[in-house]
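A protein chain is absent from this complex, but the other protein chains hold their places.
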Amino acid sequence: MPMQTREKNQLMTYEEIERTLQRLAHEIVEKTNGAGKVALIGIRRRGVPLARRIARMIEASSGVKLPIGILDITLYRDDLSLVADHPIVQSTDINFPVDDKILILVDDVLYTGRTVRAALNGLFDHGRPRAIQLCVLIDRGHRELPIEATYAGRKVQTTDLEIIEVRLSEIDHEERVMLIERVP
Amino acid sequence: MTLRFRHLLALEPLLREDIAFLLDQSKPFQEIQRNPLKKLATLRGKTVALLFFESSTRTRISFSTAAARLGADTMNLQAEASSVKKGESLLDTVRTLDAMKPDVIVMRHSASGAPQFVAERLKIPVINAGDGVHEHPTQGLLDALTIRDRIGHLDGLNVTIIGDIQHSRVARSDIYALARFGCRITLCGPAMWLPRECEQMAPGIRLVPRIEEALRDAQVLIVLRVQTERLLEPGLPLDEYIRLYQMTPGRLAQAQPGALLLHPGPMIRGLEIDPAVADGPQSCILEQVTNGVAVRMALLYLMAGGTPGSGGPGTD
Partner (left out) sequence: MLLIKNGRVIDPSTGGDSTSDILLHDGRIARVSPGIDAKDAEVFDAAGLIVAPGFIDLHCHLREPGDEPAETIETGTRAAARGGFTAVCPMPNTKPVNDNASVTRSIVERAASAASVRVWPIGAASLGSKGESLAEISAMKDAGIVAVTDDGRPIATAKILRHVMEYCRALGLPVIEHCEDPSLFAGAVMREGATSVRLGLSGMPAATESICVSRDIQICALTGCRLHIAHLSTTKSLELVREAKHAGLPVTCEVTPHHFTLTDEDVHYDTRFKMNPPLGSREDREAMLVGLADGAVDAIATDHAPHTRATKEVEFDRAAFGVTGFETALALALEALVHTGRAPLGRVVELFTSGPARVLGIRSSLAEKEPADITIFSTEHRWTFRAEESASRSRNTPFDGRTFRGAPMATIVGGRIVWRRS
């Protein structure tokens, strides 16, 4: 049975997303002393364009060109035994050594923390980074694991019935963040 | 797209898009094998039954490596060790398996169609790891993946398969996998192992007993293993086979420059293949082994997802 949903309201416009990413880029440079050892890891799917944008912004402002990796967390999920049809696995593409790097995981929404947990496992299979930090556009609460964002664009109070949809031009051909409500 | 079938018994019924999907899905698993740490927990708690009624070292190790790297447990049932030798029927084995409830069955058997027999009677997904002289679908997939990786695509390649075509399950699966991409396939071997009905397996298949003619314009050469017991039966002297069909540097040079050389293994150096060719730069033999694990990881991952009874669309 298809789930009924309804758009409740718009949380962020295109301009607000851009401004927030700029702020996050600044914070990253600040907190990592110039981002010298930093590499960004975009979590598929919407973490990937966000990581690319942040890298461009950092390059424009401080001239540092950060390596970018792409991580598919499908194989690291902890709920596959409950899923009848296993989801398709996409490529993970981290073509630089992670040892001794400060890796910053980039994703669109932080919710239960399980995606990040899976991503951490995935990263450890690639080596031993010096540190791993987390950067998200939206933190919507409801954590089920002790995981917090190092950099959060905006914190939003939500209920279990609500969904946050980040729509990015690279994937969705429009650019805004929507609060969607499940209609019971 | 998703997996359209519940069992992988043969490549024959698969469409081009099915095979392309499986090759694409193998890619992430190729990458994992390049990681320093290759072990995942993806299939933790799942059990893969390895049901080998015919001795096989390579395929069994490849499947158990694939299962181990995905974190699955394996259950080994080998013909020599199990009760098969004591006269237990395949039907009894099926009932035993049903009671043990593995999540996937990987099966090798000397009788063509035996995996289908099991698949028809169980709700557990079955992967054919080679049945009689019928098919060896994972070998067909790993060969296609190896060729695609080296050349960049599979479309319209000239592929020559050399050896005992009639008794080769590898040849059948390779033919079905590659013909779906419009490969022009030439089958070459002693005439009594080259039944003319092979032409009907896919469009554009040529039967060429003379190796010089079969090698011309070939971009990919698949050299089959010679089963010495087959040589005895129709009485083809070994030296005749070597003289007429051994893949030598001289013969390799008659194919297109840089033509790929594949062999499903285990190979007998000095019989069907000259060691200089087997170890040369055109040989893909070691990539085949690595890709075998990747393809099998992808299949185990995709097929272990089906919970019994969930079915799903597609052909069985």
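Which chain is which? They are A and B, in the order written, and residues in each are numbered from 1.
By definition in this document, contacts are C-beta pairs under 8 Å (C-beta built on N, C-alpha and C of every residue); 3 or more make two chains touch, one makes a residue touch a chain.
Everything numeric in this text was worked out from a predicted model, so none of it was measured.
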item	value
Left-out chain, listing which of the shown chains it touches	B
Among B:Glu31, B:Glu135 or B:Glu272, the residue in touch with the chain that has been omitted	B:Glu135
Sole residue of B:Ala41, B:Ile61, B:Met75 or B:Leu90 that reaches the chain not shown, by the stated touch rule	B:Leu90
Option from B:Ile151, B:Met201, B:Leu244 or B:Leu271 whose C-beta touches the chain left out	B:Met201
Residues of subunit B in contact with the chain not shown	12, 89-91, 109-114, 116-117, 131-135, 166, 169, 172, 195, 197-198, 200-201
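Going forward, only the chains that are shown with their structure count from here on.
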item	value
Subunit A residues touching subunit B - in the complex, by the definition given at the top	72, 75-77, 80-81, 83-86, 88-93, 121, 124-127
Subunit A partner contacts - residues on subunit B that touch it in the complex	1-3, 25, 27-29, 31-32, 35-46, 70, 298, 301-302, 304-307, 310, 312
